[in-house]
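What you see is part of a larger complex, with each chain still in position.
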């Protein structure tokens, strides 16, 4: 589930920032602590080796190396790359959420256009909702690892009650080398045709509008497949990834405190703090910034910020049935409203 | 309410900037003065300690520390992060405003398509408007703290006259583990069906178009829920937040005036101004810039720049009733216009 | 009126740039000369004071101060802020122009769907156009200062012939605490209903399409109100504004030529040019860049680059009447075209 | 015509770049060579003056001046401005191309909805296409210099066979102080009404859809007029333009090789290359980058990258007639396809 903190920031006061900083789930602390500790351990090992184990000549070489890496680390344009890369990843991420697929519009339209209180009408309305969700499940299985785990085969959909045995047989009876996300939609359209023929839909006008709304739902979830097929080019992800990591590998050397600092040409002034506090901060900022893009690269995965696909399907099922069945044609009495003059 | 200053900048003259700078509500002054004062107090405490209380050896350590922090504060890419982050937050903020939900289009369409001057027709038209606003209230309760405060329970909607007792009972009679933003919309569609059956809507054509416009309103306010569920990833907000604050924590040391400046390797030349004027300016610019993103993070909260959700509901109610009831079917006489030749 | 220079840049040659640079209206020269002169005057006053009136000790203090401001002016990230801010302002500005409201589509649709050559049909068509423009005027009065000046009260609309007395009375007869931009639209819809009932519109199909096109016009001009209510957050405008001005206030000191430059620690080498040519250039570039955002902040104001709202209304009136009345149902004879084989 | 090089870059190999770099038409070489040569000539003149004609004191002044300009040229944020400016210009440019107006959709719809093989039906279909193109020509005349040149008056449209004499008379008979881009569209709608009345269009449904598609075409080409009226604000174009030129004017001095370089305070180390190779490269990069925006500022002009408006009209005419006339109702026999099982 995405980490909601909107209420924390509803008003911008002096404490807003502190409240936001103290969160753990989905936080920069959780995202960076492992890498920070690994880096610190390696830094201290190097530091100890330099201070204790090296002889004078070795120290001189080490010092030159450190100064060299320190000087030339500006060659790696880390912040610049991150600024542009994170913006691109963010835009893609928010487009994914526009296409996640909420049943509400479809369900309300089904309840409004397919009329009738007979059992047959109820069955058709309920199945319409169910088929939409089955299509969504088929798509989610291919783009969202948690749904894949829950429904490794289509039989698991039958077990979960989303599909009947007969439907699975019918599904399997059409052979195709391609994914058949379209098949539940075709069943759905079949149901609509049936409903029209049996007079539950008054008019071809309503019929076309209903098909249109269902198609919208389908187009949206299909977009998820396309987003999945066309990720940010791998080379971009790699370049940014590599630049960030390599920057800190070089910093292992470049940020060491060196005894004879002042005498080494090109070396910057440092003081012997034992703990590399500035670089630790930098790791939190830069790695943290990079993590923003990592958690957003596959928005339907299992990161803290990822969308809980389980919950979406569960919700769609509950809301869908409630709209087309429980609440069908229920309405408060039509009387004067409280403001009536 | 957002702070309107459009009239101040209608024309760009030499005084435009001054007028804009002198505002207080929603201003950079209001946004930064607390943090500036806190920072200054801490700065002066440190300054006094350094100048009076430390012995020579302690001063030397302190001086080295300050110089160290001053040198390496460039590691924190504050402006770069802010540039990209604020742009992302701004774009999200302006998308929220596109989805706030104005009743005008729906109300005009209701008045145009549901015809009749009988009391029944009036009741139906008025209730259509009311149900749209009830749906908006349900949504606003979950995304906007001020509306939450005004309507902590649904009973408060009854008290405010937005909902009748019977309607609340009907609302509660459908049990669902999910939020039921859709229920007033279903009542609304029910009313439209009723109106169609009683002949107030001439034609299925008008009927579908009417449903469509109502659906638009619903989709827009529902988007607010989705925006609320999917905020800017927490880690991004934290990284920027932390970078800005930490930058100024380090500046507490790095910007101190040091007696022996010239003799400290790596130290920049400074003059003893007692008051850190440049850093104060920097705090106003950087913290101010950051505040831009803070006030925009939850656009329906209670900041000066936030949208006044109370007013939106009030306005929708007034305009909605005026359009579908008071002004229904009123029209000036159809006569030649003043330009007639 | 926006400054058109498209023809100057139709072809990119060596003279293109010069032609573009030599313009005055809406130019960087016109935008910056006042501030440049004010700055120069203050600069020279300071320069004269330093060179003539200060004693040695005062000069030393002054020199330290100047060097101090010169060194630390890098704290103000002027170009960075401007880059991001101007882009945001530009995008908002061009969205405003997408919503300015041209009558053409509505007028063509009115002429096409409301048929008949009787005086009554003519009156209805003409009034449809007029009511659209009245709605536009009501909106413009609230967002565009020049239109506000022209029509300070609604009586001025009557005088201009846009509204008849009876219509103004009808307008005033509906009391509402909110703006009534919707009222002329409701009259308009009333006219359309009338036209349908009198058989001037053949079909409900055309009727719905006509209403739709009118609604488009209305939605667009209403967006102008929303843009006006939701400006760029004031704090952003202030931060950028302040950063730019403060940068040049500090430059008053930092850019002074100092006699003993070489002996002042931290001072950059300068030569005594008397005239601060580089800083003048910088003022033109930076203030000029900032002016881009200032002229775009309220696109319906009275700057050179602002859209001439007068002209829009005038044009809509002329084109609207021409389309629905003069040119109604006129058509060249239907004969073979020149390419006929 | 825009310069197509898509095939050159279809695959990214080591030679891709070289192939792309060796092009001349629309290339950076063609764009920058004149300015480079002018700059070099002025540079060498200055260089010769300095080396040969100046006495010692003059040389000293000259050297100080050069060093001064070299040091402070960083005040001009050329790359930063260009980055943001070019992005804005590019986005506007690509929006223009989305609105250029292709006849295909309209023509296919005309052929599909206006049925009949009589000469009258043919005439109507052909004239529909022609009137769309006439409207396009009227628009192009006002935004595209090459079309303006080809059709300086409307009589030239008659000569080109796009308009008949009777049509021009009809066009001129409606007087209006505003441009009459809408008039051919109104004739077009008239034809459609005629076709409907004579039974060539089966149904009001098709009629509305046909009008809609024609309106799309009209809206698109009208957008070109609006883009033309609302260019990038002149002051932005000027600021960028001036910054780039002024940067290189200063470089004329700042990049001179100076004899006593090492002794001039603040001077950077240089070697006497006679030819200013680095600055030449910089001119190619910076001026070249700036040229990107220049060629895109008016996309319908006569630059190499501009769209060939002639060809668009020619193509629309050929494709339009082919679709609605030659290929009307032609269809291969409806038989089993090759994959039939």
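Per-chain residue numbering starts at 1, and chain names A, B, C and D are given in the order in which the chains are listed.
What we mean here is this: a contact is a pair of C-beta atoms (placed from the backbone, for glycine too) under 8 Å apart; a residue touches a chain by one contact, two chains touch by 3 or more.
For clarity, every value in this text was computed on a predicted model and none was experimentally measured.
Participant: Quick one: how many copies does the complete complex have, if 4 are shown in place?
Facilitator: 5
We take it that only the chains that are shown with their structure count from here on.
Participant: Find the geometric centre of each of chain B and chain D from their Cα atoms only, then give the gap between the two centres in Å, rounded to an integer.
Facilitator: Spacing between the chain centres: roughly 39 Å.
Participant: With chain centres defined as C-alpha means, what is the inter-centre distance between chain A and chain B in Å?
Facilitator: 24
Participant: Which residue numbers or ranges of chain B touch two or more of the other chains?
Facilitator: Residues 31, 80, 83-84, 87, 205, 291, 295.
Participant: Treating touching as the only link between chains, describe the layout with one word: line, ring, star, complete or other.
Facilitator: Drawn as a graph, the chains make an open path, so a line.
Participant: Over in the complex, which chain B residues touch chain A? Could you list them?
Facilitator: Those in contact with chain A are residues 31, 34-35, 38, 64-65, 67-69, 71-72, 75-77, 80-81, 83-84, 87-88, 92, 120, 123-124, 126-127, 130, 143, 145, 161-162, 164, 166-167, 170, 173-174, 176-178, 180-183, 185-187, 189-191, 193-194, 204-205, 208, 211-212, 215, 218-219, 222, 226, 228-231, 233-239, 241-243, 245-246, 265-266, 291, 294-295, 297-298, 300-303, 317, 321.
Participant: Considering the complex alone, what residue numbers of chain C touch chain D?
Facilitator: The contact residues of chain C facing chain D are 2-7, 9-12, 14, 16-17, 20-21, 23, 25-28, 31, 79-80, 83-84, 86-87, 90, 94, 97, 102, 104-105, 107-109, 111-112, 202-203, 205-206, 209, 262, 268-271, 273, 278-279, 281-282, 284-285, 288-289, 291-292, 295-296, 304-305, 307, 315, 318-319, 322-323, 326-327, 329-340.
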